[in-house]
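The structure under discussion is supplied below as structure tokens; questions concerning it will follow.
A protein chain is absent from this complex, but the other protein chains hold their places.
Per-chain residue numbering starts at 1, and chain names A and B are given in the order in which the chains are listed.
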Amino acid sequence: MQERWRRSPSFRAWLLLSPAAAWLLVFFLAPLVVVLVYSFLERGTYGGVIWNFTFGNFQRVVDSLYLNTLFRSTYIAVATTVLSLLFGFPLAYFIATRSRRHRNLLLLGLMIPFWTNFLIRTYAWLTILRTNTGLVNVSLMSLGLIDEPLPLFGNDFAIILGLVYGWMPVMVLPIYAALERIDRSLLEAAADLYASGFRVFTRVVWPLSIPGVVAGSMLVFIPALGAFITPAILGGGKSLMIGNIISNQFLAAHDWPFGSALSTVMMVLMLLATLIYFRTAIRTGTPR
Amino acid sequence: MSDGFAVELQEVVKRFGDVTAVDHISLQIRDGEFFSLLGPSGCGKTTTLRLIAGFEMPTSGQILIGGELQGYRPAFQRPVNTVFQHYALFPHMSVYDNVAFGLEMRGVPDKETKSRVHEALELVQLPGMVHRRPDQLSGGQQQRVALARALVNQPKVLLLDEPLGALDLKLRKAMQIELKALQHRVGITFIYVTHDQEEALTMSDRIAVIRRGRVLQMGAPEGIYEHPANRFVADFIGETKFIPGRVAALGPPVEVALDGGASVLCGWAEEGTTVGAEVTVSIRPERIGLQGVDDGGTGAELARLAGTITQAMYLGTDTRYVIEAAGGATLAVRMQNVGDGVQRHAVGDAVAVMWDPQHARVLID
Partner (left out) sequence: MTAPQSQVRDLSPARMGRQARQQPGSNPWFRLRAALGELALGGYGLLGYLFFYLPILILVFFSFNASRSTAQWTGFSLSWYAEMAGDQQIILALWNSLFVAIVSTVISTILGTLAAMAMERYDFVGKLGMDAVLYLPIVIPDIAMAIMLLIFFNLSGIGFEPWRLSLFGVRLAVPFSVIIGHVAFNISFVAVVVRARLANMDRSLEEAAQDLYANAWKTFRRVTLPLMMPGILGGALLAFTLSLDDFVITFFTSGAGFNTLPVRVFGMIKRGVTPKINAVSTVMLAASLLLVVISIVFRRGGDDSKIDFSL
């Protein structure tokens, strides 16, 4: 009796897994397959589909209008990633060089905004950036510093700012983790060998932090590319990303097959980013 | 079936995939014995212990505990208890709950449990700590709790997996003595796994030297130290000097011709030694004597080699000399600093090294 289940660990494992596996099979994998299938169907008149196989949806994705949005979304995601890295790296370095007690507090301080509702954090920027009634423009105009409101809202700037604000913590954390692992004596050894501060950075600190940079970039790029809330709120209805175009196909245009095709394209882009990440991760020895 | 053995292993084999961790090990461990499994890391000694405990099941072979065949009996039904390498104290329970765990599982009444737990903690000299959590204890104290937790069940056999490995040197030495005394007091069979030959020598009644899943030699500490059966055992236990040579005559005593032309006599040769075979002569440093060449003296019964001192290291109680002997052999000799304590030989002195042939052993490479 003991021996029987000892000898079939597969059976016991699947017994434990079956509820979660069943749930994910029905409510995750099946919907995933449905989206893939839908992206090859024709749209019906009232939001449904006609079961005719077609590549037309993907041909439309490559139309200039949507291709533009796709490029813009990618550009915004890349810009968000680069800016998060640029501003996040020194912050990670700052945290990593504090004393142990302060480090834990600072990390907690980084996580608290991250744990608060994303929608609310985006809304906070809305009240600050809005064109005529936003805090920045109202304050600057009442101080007489500007006559015309600054174009802070409803453009790529606002979206990128909102995304950097939302996702920079997940850039800082893995970089911090990589920096924290660097042995202090390595830096001292480098300084001991007459390396200047700049060269200690380029020759020791930066190479050792690359695994964290790669992981962080991945964690920022993927949600930035799939952003929906940020462009919906800070884009002011004019500046849209692929996530908004997708949602429009379901909420307004009632073109489900085309929305499915756009989602498929988006997921393929994510998959590509993930593959690049894993290849880099293997090369640089990032723990995953 | 009981032959008075506490634990008996019969041709036990354990394979993990392609790796054979335990390769036909047979052991007979007597009641009340302090028995050590000694070997380098990865030699299969811990696996052997885990097979006895029931954490692993043998691929083939039989294990008997108290004369009873264990078969596939799971760990919780075996009359043995284990002291784990890193103690494995339950971090979410107090010292009391840790020690009482085994009794509770067996349904011992609360009142009896209480008195037995206190007895066990007194036995390991740790009374009055019952409410502490394991992480509030020092390494040595955790060690004692682990011992108490196992002993409180009054097992027939106590299995100890490198229990002193995590302690610092001084504490380890003290615990060695204490463990030995404890074993004497409780009279339980101890099976002790260690890679520390000194620890095994000091504590054990008998030792099994294990390498690559096989028992190379088994016996009392003196026997293993003085009469190593092969080169690995001679090398692994204590310090030994090896002199290469070729067998000239199969005595006894066996005569071995060294490369430089000299020859030495040896009292014992490993089984299978033949005339003309390439062998090594092994001898313990403390068995080698040293004499200035001018001192004269004879002793035809002694083996002698001429040589020159190349290193002299003062070690306090001893002085350790390294001697380049005739035939290119390098020998280490340890001389006690008795008398006036002045070093008697200097680097460059010509000396004669000698030993009683019965302490020299011929081993096949």
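Quick notes
In this text, a contact is a pair of C-beta atoms (placed from the backbone, for glycine too) under 8 Å apart; a residue touches a chain by one contact, two chains touch by 3 or more.
What you are looking at is a predicted structure, and each value in this text was computed from that prediction instead of being measured.
What subunit B contributes to its contact with the hidden chain is residues 53-55, 74-77, 80-82, 84-86, 88-92, 101-102, 105-106, 135, 149-150, 153.
Those residues of subunit A that touch the chain absent from the view are 9-10, 12-17, 19-21, 23-24, 27-32, 34-35, 38, 87, 90-91, 93-95, 97, 104, 106-121, 123-128, 130, 133-135, 138-139, 142, 165, 169-170, 173, 188, 191-194, 197, 222-223, 225-229, 233, 243, 246-247, 250, 256, 259-260, 263, 266-267, 270, 274.
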